[in-house]
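Subset of chains shown; positions unchanged.
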Amino acid sequence: GTSDSAGSGDSSGESDQFRIGLEAGYAPFNWTQMDDANAGVKIDGNAEFAGGYDVEIAKKIAEGLGKELVIVKTEWDGLVPSLNSDKIDAIVAGMSPTAERKESIDFSDNYYKSDLVMVVKKGGDFENATSIQDFNGAKVTAQLNTFHYSVIEQIDGVSQQPAMDSFPAMRVALESGIIDGYVSERPEGVSASAANENFTMVEFTKGFETSEDDTAIAVGLKKDSDLTEKINEILAGISEEERIEIMDAAIENQPAAE
Amino acid sequence: MEAVIDIQGLSKSFGSHEVLKDINFSVDKGEVVTIIGSSGSGKSTLLRCVNLLEKPSGGKIIFNGENILDNKHDVHQYRRNLGMVFQQFNLFNNHNVLGNCVVGQMKVLKRSKEEAEKIALKYLKVVGMDSFVNAKPRQLSGGQKQRVAIARALSMEPDVMLFDEPTSALDPEMVGEVLRVMKELAGTGLTMMIVTHEMEFAKEVSDRVVFMDKGVIAEEGPPERIFNEPTQERTKEFLKRTLKQ
Amino acid sequence: MTLEWIFRIVEQYWPMFLRGAGVTLLIALIGTVLGGLIGLLAGIVRTIPTPERGLKKIGLKLINIVLSIYIEFFRGTPMIVQAMVIFYGAALAFGYHMNPIIAGVVIVSINTGAYMAEIVRGGIISVDKGQYEASQAIGMNHIQTMMNVVLPQVIRNILPATGNQFIINIKDTAVLSVISISELFFVTKTIAGNNYRYFEAFFVVCILYFIMTYTITLILRYVERRLDGPDNYVIAANPMDTAEDIKRKTQGM
């Protein structure tokens, strides 16, 4: 390990560590693996390693900052408090820079942008949909407190189901036929349909109208952090092709793809 | 006369500790049998075996001609014929004095509330506790508890009463009163088995005295004979110490 | 966290908060009551004296095994999993779509029942054996004994632990959002998500939880005092009648 435990280190700006928080359970952005295959990074205070798109980006940032990358595995709801209480220096966890989040933390420039898709049952009525309007009459939901849920109303005549707490719950609901589909982002959709033979992902030619803030993801930083500028510089140095390459590698390397 | 309860070869062990050994005796209808003997000799255990609160290890208990230790026998049905006054009283803590005397009548004998209360009050009056109907057991003195326990058992109007030291917490005056009530009851044909330490009481009330010693019946007979001409060495010794006190 | 935002959130969303609290309270209340009944029933069954006769003995043994499995299984697995298995399982296996609230009540009751069964067991152990024997001696059967003598005393002794269970239920209903129940916690997450005022929204929900649990505590304390009855008793006839007086009076009997 790089330090004896997650909370013991003083993570002020002067240290030679770059501590980032993530769930390590949101493949392909971030996941946990048992060894350092594919250049996985040791999780602080833990025997496992983290990998994924976020981890690769974080490596580049740490390198650019000239600091050692330390990964703190924290539940999603604990990320913002961790950042604000200086337990971590940045959130690199597939987090979108929404206006509301911006009230409590700052964000870097975007380091990924994804499209919305619909995950449905393979062989079901909606497998071959191309427009969101094809989901007229369908029972559709999305994760609570995400813009995924608020865009559902763009589908005319949709039967919008109560929002759900987590992706696992939605996948169970989909599999059991309680819903016909859930709104998701491309990487999750690719992974879900790859992992579960009963699922498939619908990509839209006529899709949802979304705002940049929602579909993009960025590094979360403490308000007025002096890291923001440096990180933006480093991110600017990663080209669009390079990002796609990293994401494709992540999708390929993610545990479910084995 | 016909035996109401006939105990044959009854034994009881707690683990390796044999408390009752080959007990044989019977009680006739309307008879009053007192059981005397030193502390720990098995008197309470015998009463508890008779109404099956302890499962006998062996032997038979014949009640009205049937062996109630037979598996086919309905224990609860059998127990309705027996009333018991415990050495430790065991009043129902969640009921007041009246409730203690009423609940069994209503639930077991299916008497109406009015009838049950009338009967309860009658027996509470007998033991002088009718003015305490509202009191909870924890608010009663020792003697008061014992009297309520007696009233509770009598309210069930059983055929056979098992009394485990029914006068231990009573003042002598009350003992006299209880004695009077018991004699009255015996007159109405109630059968009684009474464990007691009061020899005077035993002498006065009983048709027959059973002397227990170390888990066996050492001697039994009419009170005059047991108290005046005991045949067994152990009985003599017990009574000698007792009477000269 | 600002006071202003708290007021704004409360002002804007109080009907949502109230409905959420209502759903939570409803499920927790029914769940605790039904769970308590299950627990008492389990207590009655588990204390049945082993019968002598072969068939009954085997039957009782079987029931007890089933009961143990029930208790260990429902205590041993997370309620969220139980909820998902029952709710989605029913849909998946039989195409049967339950009403989520009813499913929630069922799950919370069954779950609480498993815990209450153990609490009741502890309560029964602590009731003096003489109470059981005295009831048996006046001819009560097992159920009558338990209903009229033992369980009333058990209930009084386990009231504090039951209060705990109620409070746990109020908080544990939060997992029922997984079967689409809009209980208080889920409602709060929604509101927080709407505004990204997590601190404020959770502050409000904490206060709501606290109000609910504290109210329950107060009600249960009141019930406890009621069950204990007055420390004093009323003497029916004349006070300080002792045996003699009464004897004198009842001599004519």
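Lettered A, B and C in written order, each chain numbered from 1.
Please note the rule applied: a contact is a pair of C-beta atoms (placed from the backbone, for glycine too) under 8 Å apart; a residue touches a chain by one contact, two chains touch by 3 or more.
No experiment lies behind these values; they were computed from the predicted model shown.
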item	value
Counts per chain label over the entire file, given a single displayed copy of each	A x1, B x2, C x2
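To be clear about the criterion, only the chains that are shown with their structure count from here on.
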Touching groups left behind when chain C is ignored (all other chains fixed): A | B
item	value
Most central chain, Cα average position	C
Chain A-chain B separation of Cα centroids, rounded to whole Å	80
Rounded Å distance between chain A and chain C, as computed from the means of their C-alpha atoms	41
Shared-contact residues (touching 2 or more other chains) in chain A	none
Contacts with two or more other chains, residues of chain C listed in rising order	none
Residue ranges of chain B in contact with chain C within the complex	51, 53, 71, 76-77, 79-80, 82-84, 86, 88, 90-96, 103-104, 107-109, 125-126, 128-136, 139, 143, 152-153, 156, 171, 173-174, 177
Chain B partner contacts - residues on chain C that touch it in the complex	52-53, 128, 130-131, 133-141, 144, 148-149, 152-153, 156, 229, 233-238, 241-244, 246-247, 250, 253
List of chain A residues in touch with chain C within their complex	80, 98, 100-101, 103-104, 144-146, 161-166, 169, 172-173, 175-178
